[in-house]
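I am attaching a structure below and will ask some questions about it afterwards.
Of the protein chains in this complex, all but one are displayed in their positions.
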């Protein structure tokens, strides 16, 4: 059994981890930690958990949290929390997986740029852990994740785009310049905290783009694509919110290189992701939607290049709370501890 | 392993059964049968099932369907189908569970009245099976279900109301006359077939009551409550549709008998449902909602009598597709085959 | 032209008044007042208003607000605001219409009980205005409203229930004891302020009842029905929230008096509301829904008594923001100033 200490257990990312862990035969929730809800049980915060997970929630600095018997600590917390907490956990012999941007960049320079962009202190609090951390996009970094002490789980938008573009950049299926990521997300991506824009009456029949000057997720995407292509990649990123709860649909555009065709792109993607349990590659004639991956850890990629205009086009569909967050985390924990990668992730969501 | 032949596999009720069966350690889907989709695989009809359940769908009269190696046949089909098909299945040594009204009444007289009300042929096609069939409300008929050859699964509205009123009628906590069931359902209760009233633009911000002259579900409720109270019970039933996909919230009203109090009613419900794994009884000060049982096989009952006006009031919350349909079916299969009653049903739904 | 000073212009109730005023040929918005948004223009708070209503928003105690050239002041504000502000307005020669509970009760005793129930100071700040104020349910108090200095606009739930029950209590179509109001509201009824329960992901597929111990609206209903019937009426009230933005559907139940029939109740309602421009009385065989009154100032009443069980049943549908709030306010302003009652309210909403 892999014993998990879950920090940030009462947010959506924490709940998703608990839900999956409950059906995972080799993960044991050793300790739930959170600021909000500390001193209560999980069902006292989230009544639907009553009888399924009645564990207490401990404050981060409580004896129970600090002394938890855990193999790995999952930080489902905002930027800054895992960064500060990881050294202590690692010193205590625990491995770490962090949902935030704290460990998505493995140089202090890149972190500095990222932190500046989101208005945080640009000096990382654990630079030695940062430099040895691994980016947790399993399909691209499986071997390093298996050995990593600290894993930085990808952001949900970045997961959607990077999974959708990796084969193209690795195999030269798209011109590396001028790529556009047009990304539509459901509202759960913003977390559980109420806000004016996500108040039900304001949101129920409304769509909008936001943060058009730059969004932190673009850095992750560019870093990964640059590494895959060997060039300095820049992409245009348009985050949008549509009135649904779960799901990201990212339309990824670029120019087709001379001689490149839909058939070749499709074949390239199928080759690149051959054997991957969570990546479905589809021709544009096949049905695809966010609803088809809702509740599952899958990315569904529709290859739909437009030869008439010379346009590369791939549409990536994920559930932002699963492949975009907790599912991906479970997948990484499986890899980190030598478990079958699909363990606990072998079920579809509930339809409708 | 209990081998299940599932008829009507491509409707919402069928999908719900498949989803649960996939995580049930002792249920094996032996054969999927449906009219719609016959000749295809399940993912060809419902792509989200790809890789999770890739089974073929057979036509009802195909050799594969007729010769399936199954212990039990689950009819997730409209009225009339299970009725006609059950005798053949029973003759072949299979037990039967039917989702429709075909086996919810165990006398030809009651069936005659029911069928007349819904505009069907009032002569039951398998009267000998009908008379020995058992009403599948597990909490009320557990022992008979365990031995039953044919089980008639309750309707979703009836489940919601009967579970919510059974203690009151059995224990005299409500006057048996003048009870009102005010029931709000999500739209999935109407099944997958598109219709004008459930077209997204017509339904997204709209609520209405329907079939105010009588709804077939009232007969089940009245039959059960009459049996529990020993009197001839009649209830007023108001089915309503609200713009959500899953969930039934039924507000159940009546008159408090002289001397009856909220405290006594609450104590009665707790006593009646003591030890029941799927029934949660709550005081009105505790939070409750359909969302809290979404995806689970639970009924959440809020006891909220109004002593100021002498009004008995209980609010019953279920997921119409789980406790109201497929979950209840799995629960009954567990009981029929001597499995732990919560097997496959021990997980919460996904939130949000 | 009737010149209106609108206090609380940036809430949903204020916006609804502005929207209707913009198409009303005899209402002129003289001054917009609000705490939130003071110092900005209306479109700076609500961009959809740009070019339609670009007026500045003044703080309540600003010179512009205090010195506004207005015939009537509409307080679209929380409890307590209109109470404190009305005397000053009346002294300045302006009439007052208030959306809150401040002027719904015309005795200090009743107000004391109401304020206690909602946890406010039970001593009214303007008792002399209170005692001469008129309850703004136009269909019941038209003549008094025409002459009133201060009108207290009904609450949305109370409007729905009182309009739906008034004929029955006045004409003896229902037993006056044991009446139940089962009321489902859309979320806009809670206003624009974000909260955990109305955060989109928490609300999109969820229904619940709330405040089961008592809701302030019941007092209005009971006071009106008592006056109509000449007895001391008490009703049971169950407020519920369903995932829609606009609309209230109230199912109103009681016992039919001996000899009372659906036909007689229907005839009574048609008689009672004969000539009323905003009340539609329908037989249960006719379609009705909240969507059918969405955006209009109508109440649609479905008469659906259940003679089989002796149950009186009327279903009342309104748009909580129109007939339940701003539309009703406009209707009252029309009456107060001798304008045609339907002026500005003669258009349907937009479908879908």
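Every chain is named by a letter (A, B and C) in the order it is written, and numbering of its residues begins at 1.
Just so we're on the same page, a contact is a pair of C-beta atoms (placed from the backbone, for glycine too) under 8 Å apart; a residue touches a chain by one contact, two chains touch by 3 or more.
Keep in mind it's a predicted model, so treat the numbers as computed, not measured.
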Which residue of A:117, A:142, A:234 or A:270 touches the chain not shown here: A:234
Of C:139, C:205, C:220 or C:306, the one touching the omitted chain in the full complex: C:205
Option from C:49, C:97, C:166 or C:260 whose C-beta touches the chain left out: C:49
Identified contact with the non-displayed chain, of A:7, A:70, A:288 or A:301: A:288
Given A:228, A:251, A:299 or A:330, the one touching the chain that is not displayed: A:251
Residues of chain C (touch criterion as defined above) contacting the omitted chain: 12, 15-16, 19, 22-23, 46-53, 188, 192, 204-205, 245-246, 277, 280, 286-288, 291-296, 321, 346-352
Positions on chain B contacted by the hidden chain, ascending: 12, 186-188, 192-196, 198-205, 243-245
On chain A, residues whose C-beta touches the chain left out of the figure: 178, 180, 182, 184, 186, 201-202, 204-209, 212-214, 234-236, 238, 240, 242-247, 249, 251, 253, 255, 284-285, 287-291, 294, 302, 304, 306, 308-311, 313, 315, 317, 352
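The rule is simple: only the chains that are shown with their structure count from here on.
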Turning angle required so that chain B lies on chain C, C-alpha fit (0 to 180°, nearest 5): 180
Longest centre-to-centre distance from chain A, chain (CA-based): C
Approximate Å spacing (C-alpha centroids) for the pair chain A, chain C: 46
Chain A residues counted as touching two or more neighbouring chains: 12, 188, 192, 204-205, 245
